[in-house]
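Every protein chain of the complex appears in place save one, which is left out.
By letter and in written order, the chains are A, B and C; residue numbering begins at 1 in each of them.
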Amino acid sequence: MFFASDNSGPVHPAILESLGRANAGYAMGYGNDPFSKSVAQKIRDTFEAPEAAVYLVPTGTAANSLILATMTKPWETVFCTPMAHINCDECNAPEFYMGGAKLTLVEARAAKMTPESLRKALDNEGNRGVHGPQRGPVSITTVTERGTIYSLEEIRAISAVTKEYGLKLHLDGARFANAMVALGATPAEMSWKAGVDAVSFGGTKNGCMGVEASVIFDPTLAWEFELRRKRAAHLFSKHRFLAAQMDAYLEGGLWTDLARAANAATGLLVAGLQGRNDIRFAFEPQANIIFFEAPRALHQRLLGAGAVYYVEDGDVTAGDPAGILTGRLVCDWSMTPEAIDQFLSLLAG
Amino acid sequence: MFFASDNSGPVHPAILESLGRANAGYAMGYGNDPFSKSVAQKIRDTFEAPEAAVYLVPTGTAANSLILATMTKPWETVFCTPMAHINCDECNAPEFYMGGAKLTLVEARAAKMTPESLRKALDNEGNRGVHGPQRGPVSITTVTERGTIYSLEEIRAISAVTKEYGLKLHLDGARFANAMVALGATPAEMSWKAGVDAVSFGGTKNGCMGVEASVIFDPTLAWEFELRRKRAAHLFSKHRFLAAQMDAYLEGGLWTDLARAANAATGLLVAGLQGRNDIRFAFEPQANIIFFEAPRALHQRLLGAGAVYYVEDGDVTAGDPAGILTGRLVCDWSMTPEAIDQFLSLLAG
Amino acid sequence: MFFASDNSGPVHPAILESLGRANAGYAMGYGNDPFSKSVAQKIRDTFEAPEAAVYLVPTGTAANSLILATMTKPWETVFCTPMAHINCDECNAPEFYMGGAKLTLVEARAAKMTPESLRKALDNEGNRGVHGPQRGPVSITTVTERGTIYSLEEIRAISAVTKEYGLKLHLDGARFANAMVALGATPAEMSWKAGVDAVSFGGTKNGCMGVEASVIFDPTLAWEFELRRKRAAHLFSKHRFLAAQMDAYLEGGLWTDLARAANAATGLLVAGLQGRNDIRFAFEPQANIIFFEAPRALHQRLLGAGAVYYVEDGDVTAGDPAGILTGRLVCDWSMTPEAIDQFLSLLAG
Partner (left out) sequence: MFFASDNSGPVHPAILESLGRANAGYAMGYGNDPFSKSVAQKIRDTFEAPEAAVYLVPTGTAANSLILATMTKPWETVFCTPMAHINCDECNAPEFYMGGAKLTLVEARAAKMTPESLRKALDNEGNRGVHGPQRGPVSITTVTERGTIYSLEEIRAISAVTKEYGLKLHLDGARFANAMVALGATPAEMSWKAGVDAVSFGGTKNGCMGVEASVIFDPTLAWEFELRRKRAAHLFSKHRFLAAQMDAYLEGGLWTDLARAANAATGLLVAGLQGRNDIRFAFEPQANIIFFEAPRALHQRLLGAGAVYYVEDGDVTAGDPAGILTGRLVCDWSMTPEAIDQFLSLLAG
């Protein structure tokens, strides 16, 4: 009953085994090995983007920060939602990497910006000549930090506004796979075909050990990205072990299988929760993270019985038993029906 | 015959296996797992430093840059040799992490600064009031970038000068193990007992996949280091896999065994090379990196036969066959006597 | 009829003359002249703060950014209102000086944060351990960017919350004098006695040529501030000419006279405007900046007749003549009753 995060689960065995295969013999460092080069091509193929600049880094924060730094000047501001990971959970890493650029928060509905709210934020910045921050890229996350998903239409609508203002669009895809399989879309459809300029393509939350790909569709940014990655201490000497993870992740569509498994497990949870009248979903469940409001007493029973998840908005240990608190449940690829059944059976009391 | 770098060799099997063990079940992320905590303690025990702030990062550049940033103000300058890795091979990562602090180069003999050359550099900086850079920490590397080693006496002498000026001493120990076993010293003797304030304790070049420990003996810097690590995107969500590597590395003294193996292999190389009158060592061989001067024609023969190593100071493919060029040979833990024999047999022509 | 800004007016003659007096003979540079030292003392006396670290800089953005940088770590966030000058009008200078720290926007009423809105913002940040930005200083502006003034009680209430969270309070006093004379307070009452830790004490908008004082009440920050100022290229070699301005500004209470004159002129404007039913004040006029809503046609008439001021929220040249737009009027110390009469006479049509 471990629903704390999809980064708490195990690495998929095929990915672990790939590390062993990569370990045979010697290989030049820093990505100059055949494995690393072939994986970059595999990612380009996956995205149907033969020219894309593709680089591996070990964390999602690195992918986000390096991409944003490559696309943003220090006197610009990045447009994102208030709950964006880059705003809340990266300890100013984007600002650090961007050399002091800032973030402008765009009003969100279900954790998604809208064309209207984006336009309003854009109109409110970058209109004071040299005095104010200049407009920089727009950054969206899908699956969002609240478990919702931008439809392809929604991405295209955001992109249309972004292009209208001459800006670039970044997609934080820490859970790219989960959103993509939920939409039934291809990687290209959910990225460059929808007007996205760069993707942080997540692996770690979906069964890898620690690898994300930075996919930038404008190849002229490649060399700058390489220098920024090295300067940020994110160029691995034994780079083949990042490549090995990503290789197994993409091989035979493993990555989509894992995302489907995580989403399906979440679907079972949702099915079990939604019939109850003491539980309400704070946001429409669409992928593998859900937020449910329930009385404190219910949270206490679940957590007391060994379920592991975060309660977001208050002290679960003390207070009115009827007080409503929001729990966050995340299923990773390895979540079993048994664990979910066990969890749901606790609801019955 | 792969002598290009000790980061080109394989991961030791025990370290790979440790990843598998760490993969059992769920664990809280970001170092909040039992494995990560116990490994930190293991490092403290190794260094006989029960209070030390100990953190894992994936690359040596990250360890160096984060430690230096934690000990340096942006208006200060770090004292290091011209060939220091932080000066030559980190693409301005230290300057980036330190927020624009600079490096002052200290004259080196056999890639080591001396108390005299350090004192001269210190006296030449930090004496112009608010106008010049202020004096910051001193950083030394051992095994040095030219394969030499600071004796314990030499470290203590550098440290004495450092302390006299009220500064801190950092040790870039990407090859800490190789130096330590060569000296027959303990980790404590080669660090805090000799006046070192912080160590980048290498694992990657000595059989790990990608892990280094930042060991800072002043525990009051711990929280700042944690924030800097997160802000630099170097806090891994699946942190247990960094811990697993370091755990196996330290377990039963594996790390010293691996370093001894690498040094011993290098010793065989040295023995085979030193009898020849067309070869000269550019620096005294002391650990697992050696630099040998030889005629271009000899390099061509070696490389042509499949030996892999860097020639540092010129174009090996074209020019006077008798021209002298310097080759760098590095042995990692996995280097076999057979490969060395094969290499040496090429010398005979 | 020049109401565009109080930085568009002339330098007061006494301040210009002071430059001439400072020009006699030679003086050591970089603030090491007797003039600069005595002026620092004069500022300390003015603030009844014998220990304060006091430094002159040429612009308000420099004063704000240097103070904030001295009080903020790069992984922290500064709390300010959305319309704060540091957020809107400094092109990311605070972020640059702070090394990538960020700003968290606090809901404002009449351009002032309240204890409640501040508390809400504080509770929403700094509660995610190492993941989120850490809480840094609070920054308020008075006279605010919308012409309102924090009462002493309001400053004390903000300060109480700030202290409760263990944070520091900065006051952007670009128009410190205008607020102070409006309140009938002393400099000490409007700063450290109300819990303010540092003040950007403006001179430029109130009759100086280009000088602001950074007043930091914690003297232990002095040396860091000096280094930051130099590193930011804001230490003047001919520093005595900054000092000369500030000396004349403070001499005999000139600075309060100038602020009273500016406020009084604004009072005449307000009196003339407020009787009209086609004009509404967007914010209560309290000092020397006012915002008035009026039909586009009226703005067109005023501007067409030669009045100079900014219309904030739309295109004044085209659109519905009855459309309501907001004009901003600022009076500096030199504004004459004649100019105001001329402006008001235009209203009559």
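Definition applied: contacts are C-beta pairs under 8 Å (C-beta built on N, C-alpha and C of every residue); 3 or more make two chains touch, one makes a residue touch a chain.
Note that this is a predicted model, so its numbers are computed, not measured.
From the options B:P10, B:P133 or B:P187, the residue with contact to the chain not on display is B:P133.
Within the set B:F96, B:F217 or B:F343, the residue that contacts the chain not displayed is B:F96.
Only one of C:A24, C:A318 or C:A348 touches the absent chain when the whole complex is considered: C:A24.
Summarising the interface, subunit A meets the missing chain with residues 30, 73-75, 99-100, 130-131, 134, 224, 226-228, 230-231, 235. Residues 74-77, 88-92, 95-96, 98-103, 105, 128, 130-134 of subunit B touch the missing chain (whole complex, contact as defined above). Although one chain is not drawn, its touching partners on subunit C can still be listed: residues 2, 4-5, 7-11, 16, 19-20, 23-29, 57-62, 65, 90-93, 96-97, 204-205, 209-210, 227, 230-238, 241, 308.
What we mean here is this: only the chains that are shown with their structure count from here on.
Put simply, the chain closest to the centre of the protein, by Cα centroids, is A. Note on chain placement: the centre of subunit A and the centre of subunit C lie 41 Å apart, centres being C-alpha means.
In whole angstrom, the spacing between the mean C-alpha positions of subunit A and subunit B is 34.
For subunit C, the set of residues that touch two or more other chains comprises 74-75, 99-100, 130-131, 134.
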